[in-house]
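With one protein chain removed, the remaining protein chains of the complex are shown where they sit.
The chains carry the letters A and B, assigned in the order they are written, with residues numbered from 1 in each.
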Amino acid sequence: MSDFVRNAWYMAAWAAEVPINGFLSRVLLDQPWLVLRKSDGDWAMMADRCPHRFVPLSRGKRVGDAIACGYHGLTFGTDGACVFNPFGRELPPEAKVATLPLVERHGALWFWPGDAALANPDGIPDFAFIAQTGDATDHLVMDVNYELIADNLLDLSHAEFLHSESFGVNGALFEFGKQSVETDESGGLWNKWDMDGSRPPEWAASMVAAGEAVDQWLHMRWHAPASLALFIGLARAGSAQTDFIVPPLANAHILTPKNATETHYFFTRGQGEEAAVMARKVFLEEDEPMIRAQQQAMQGRDFWAMHPVILPSDAAAIRARRRLMQMRREERGAGEG
Amino acid sequence: MSDFVRNAWYMAAWAAEVPINGFLSRVLLDQPWLVLRKSDGDWAMMADRCPHRFVPLSRGKRVGDAIACGYHGLTFGTDGACVFNPFGRELPPEAKVATLPLVERHGALWFWPGDAALANPDGIPDFAFIAQTGDATDHLVMDVNYELIADNLLDLSHAEFLHSESFGVNGALFEFGKQSVETDESGGLWNKWDMDGSRPPEWAASMVAAGEAVDQWLHMRWHAPASLALFIGLARAGSAQTDFIVPPLANAHILTPKNATETHYFFTRGQGEEAAVMARKVFLEEDEPMIRAQQQAMQGRDFWAMHPVILPSDAAAIRARRRLMQMRREERGAGEG
Partner (left out) sequence: MSDFVRNAWYMAAWAAEVPINGFLSRVLLDQPWLVLRKSDGDWAMMADRCPHRFVPLSRGKRVGDAIACGYHGLTFGTDGACVFNPFGRELPPEAKVATLPLVERHGALWFWPGDAALANPDGIPDFAFIAQTGDATDHLVMDVNYELIADNLLDLSHAEFLHSESFGVNGALFEFGKQSVETDESGGLWNKWDMDGSRPPEWAASMVAAGEAVDQWLHMRWHAPASLALFIGLARAGSAQTDFIVPPLANAHILTPKNATETHYFFTRGQGEEAAVMARKVFLEEDEPMIRAQQQAMQGRDFWAMHPVILPSDAAAIRARRRLMQMRREERGAGEG
């Protein structure tokens, strides 16, 4: 179940989540990790497990840029080496904790769990739009596998059924929707729904003349392993998506496996309490129960082994799953080579 | 653990449990199922799992006699075929859900999970007495394996220990009880306790002259896999069970595995709240904790592998267990042939 792609950038946290002079403790890819910002401003990520008796270092305390274990006091620097043993003059060289590369980009912290020699920060997907929108950054944990959430996001047609009330959708996707799947030069995979010349959604009806048609679009971008961005727009019909009726929206939906059945969901949303509540309603009361029911029905079996029916609307989700399978195969091959 | 007999009639629900114009969702033999009554009055039973992404169809809604999935809208008729795909003109022929024969008899709905060609409704055990008694039909789930409950019902001597207060028994079974085990032409197995010439139970003491003896009987009938009926009587001694002191009682105790460790218990009882409360007290506060303790002690091991001590009073329960073992062997043999 823990067959995660290793040679990829995963998001560990929003930079703003990490306490100054403290640390953040989080399970990522089924292992406990500590994230901290050193006094020189650099970021560090180290295993949250003392090599002496395996207790979480997060039960201890930060001492300068080091972490002292709360059980017997062994203290470790951010390079993973033991720097202090209160009961012995010698520092056992095998007393070492693992560390990982950790890079900040656009307010998010990215780590590379695979071969460190391959960790090129240029490969971190572009989420520069987050600063431009001025949106809030948020985080929750879903009790479902990350690939099932990516499936959900890569087929937004589910909104017509699962979120019809929350989003005030009105069936325009059925009537006017045209789906296309594209890739870009950054390795991004796009699932685009365009509804040209459609009737406006309910919430925008008062913004256009009676009977006037609009162009709408829902463009979802995916980068492996599961870092997604959603771009939504509403423009006057025939304006080639340029004469916006409302400012276009862009949201991050970045998924990092906590383990095989739980996922960290990092997202952006409008500022304020109302938007926070709405996001939780949609994610936790509409999406998660459905996906958890799916996960329970799968009972730990492989997606393909269950012979799912494949529909044309699944094209992007299936390509994303195939990309990950290919990456896993390559990593296994490299591991054996 | 899920080694259930397949070629047999199991009870799915009381007909009255199924909402008109809706459906009932229930786990039976470790699989999720939907039960519904079509607009023409016929009953239907279909797998509660969409073949597209495996979510329960019961999270969707009924549309006419079909069920629309609540995730992406695929809609299935009661014959299991996909009748509508909102995002594609084509209906994928592999988009099909399983169905099972479902037959109503005496207010109960019976399904046949095995070879449909063998499903003969004449084999459904006779519970015609339910309508005659005018009793209420009831249902609860016990957190124990169905064979352990059948063991319990097929050896009612446990009532002297487990239910002595609830039933006001007074040891007559020890002193006067004569056990006999019989079969009938319908495949029924009977465990009969007869207490001829015994003192009356406490609650009936005022109904007979002081010192007058009575004939009492407890006759339990079992049909595979675990559909039981209990017949209780109290008559004047020597009247050959015909001169009733109180009207004789008949109760259904029909067990269907929810899974290996949980059981649907369908039963009949007197009308009214008091009888409902009493049934729950006896089943859930007296029987279930004892049987659950038994199940925990067994830790998933096979009953026979634990070398149980066999007492003469176990005769019927052991014969029932052997009948099921024989049926399983035959089904495995047929499956291999």
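Some observations on this one:
Definition applied: a residue touches a chain if its C-beta (ideal position, glycine included) is under 8 Å from a C-beta of that chain, and two chains touch if they have at least 3 such contacts.
Predicted model only: the values in this text are computed from it and were never measured.
Checked against the full complex, the one of B:77, B:113, B:177 or B:200 touching the unshown chain is B:177.
Within the full complex, the residue among B:81, B:103, B:162 or B:232 touching the omitted chain is B:162. Only one residue from A:56, A:80, A:188 or A:248 touches the chain missing from this view: A:56.
Across the entire complex, the residue among B:48, B:151 or B:215 in touch with the chain not shown is B:151.
Touch with the hidden chain on the side of subunit B covers residues 151, 155, 157-158, 160-162, 173-174, 177, 289-290, 293-294, 297-298, 306-313.
Considering the complete assembly, subunit A touches the hidden chain via residues 32, 49, 51-56, 59-60, 68-74, 85-88, 92, 94-95.
Note that only the chains that are shown with their structure count from here on.
Centroids built from CA atoms put subunit B at 48 Å from subunit A.
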